[in-house]
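Structure below; questions to follow.
Complex shown without one protein chain; remaining protein chains in place.
Think of it as A and B in the order they're written, each chain with its own count starting at 1.
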Amino acid sequence: MDITLIVDFFPKLISYLHITLLILVAAVAIGLVIGVVIALIRIYKVPGFNQLALIYISFMRGTPILIQLFLIYFGLPTLLALVHIDVSRANPLLFVAITYGLSCGASFAEIIRGAVNGVEKGQTEAAYSIGMNEKQMMVRIILPQALVMAFPNFANSVIGSLKDTSLAFTIGVMDMVGRGNTLIASSLHALEVYITLSIIYYGVVICLEKGFSLSEKKLQRFEGSLAVDTK
Amino acid sequence: MIQLRNIQKSFGNQLVLKGIDLTVNKGEVVSILGPSGSGKTTLLRCINFLERPNEGQVIVDDFKVNSKQANKKEILTLRKKTAMVFQQYNLFKHKTVIENVMEGLIIVQKQPKETARKLAMEVIEKVGLTEKANAYPVQLSGGQQQRVGIARALALNPEVILLDEPTSALDPELVFEVLEVIKRIADEGITMIIVTHEVSFAKDVSDYIVFMDQGEVVEEGIPTVIFNNPKEERTKRFFKRINREEDNLESNLTNAI
Partner (left out) sequence: MQIDIPFIFTALTEIFKALPLTMIITLVPLMIGFLIGIGITLIRIRKVKGIYRLANFYVSFLRGTPALMHIMLIYLGLPLLIDKMAETFHWSIQSTSIPILLFVLMALSLTAGAYMSEIIRAGILAVDQGQLEAAESIGMTGFQAMRRIVFPQAIAISLPNLCNIFIGFLHTSSIAFIVSQKELTGAANIVASNNLKFLEAYIAAALIYWGLTIISEKVTALLEKRVTVYNRGGVA
């Protein structure tokens, strides 16, 4: 093993960090949209859609991200071919973003739903008692409180997704790990490449954690601490 | 004027309210007393349709709502004419004191922000919390929170304020400050229906007393009559027990000293 190689590999790998982060941002953005929609479907028990949402969440929770990735990568082109859209030459990044977005969507939906259910019933009743309608109650009273409560779980989920991006290379995405594999092929120093990758991932996770915990504090100061329960 | 006509409510096959009739005149304070489980809370919640009665009518002013046909819009109108003070305060946790009070004014009554703020400050002053206007509910004592609850209801200038045991979740030493605020607004001629276990307070503040037991109004009348001269056996028994409890409490206290 050659420690100095790490210094050499570091800039080469970190210059692909933006691809990894791009996947993450796309996944979180797609996931938020899906998550909110699915959560609302589940909360209001929209007939028909509720069952679909349940199956979707169960499936995403029930299968490894790797399998989901392969399913989308091989399945989406087949599906789209039925409507005569050819994505067989599309950038694999697209498939990765969709897969991770779908996966985030399922977790976010459950997180949001749990938080909404976690808001005390008294809050709803108070809102109704001053004459709010259902929408006002949801938008002004329940959701703001739910989002603050959901934040720590949301943060965990995002960090989980970041770690999951390490598998994107399996369908040929040129992110950090993908670049690492080409480095291995050319340098034959696999261990050093993976050490460098680990250091970078760890650094990013630490930064995300710091950022999230700072914003959590801000959010709770702004929203009033919901954590403390006064009887 | 508030009128309840033949309000019936059941949970499952348990009939909790067995046809309640009640009239509350403008400016009156009516207290509802009765043993635990007699249906007091349920009755109060039927008035603003937090529980939908199975049968009967609620009339506020000239606005009549039939329990069976009532649609969302009617219920909303009814709720805009009433306000409620909860046992557990139920302040909006993510909003400051003044925001709690302004919320209904801005969102429901569509008042301009500045008018709402001015009005809210006036009401907050009335309950003695001017200094806490920008505090969040978690930063307040129970008594202070309940005073905000009262301010939130009062600000809406409703036809009636419904109070469900407003002091029963409070530590004993905080009860007084809340009762005092309620008495003060009662003196201003605000119509109120109060469910309470504080008998002497009810005696003091009410124009009219309703005694309930097992989902029925057993006896009603002006305080002096109900407290000094109850006719019904159940009412007598209830007051006797309460008096005994109070005596016990006092003798315990004297013993302790």
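As a working rule, a residue touches a chain if its C-beta (ideal position, glycine included) is under 8 Å from a C-beta of that chain, and two chains touch if they have at least 3 such contacts.
Every value quoted in this text rests on a predicted model; they were computed, and no experiment measured them.
With respect to the full assembly, the chain omitted from this view is in touch with A. Between the chain not shown and the residues A:V7, A:L52, A:I67 or A:I85, the one that touches is A:I67.
Here the missing chain is touched by one residue of A:Q51, A:T78 or A:N91, and it is A:T78. Residues of subunit A that touch the chain left out of the display are 1, 58-59, 61-68, 70-71, 74-75, 77-78, 81, 163-164, 166-167, 170, 177, 190-191, 194-195, 197-198, 201-202, 205-206, 209.
Simple rule for what comes next: only the chains that are shown with their structure count from here on.
In terms of their C-alpha centroids, the spacing between subunit A and subunit B amounts to 46 Å. Within the complex formed with subunit A, the subunit B residues making contact are 48, 50, 72, 76, 79-80, 82-84, 86, 88-96, 103-104, 107-109, 136-140, 142, 145, 152-153, 156, 162, 169. Touching subunit B in their complex are the following residues of subunit A: 120, 122-123, 125-133, 136, 140-141, 144-145, 148, 223-226, 228, 230-231.
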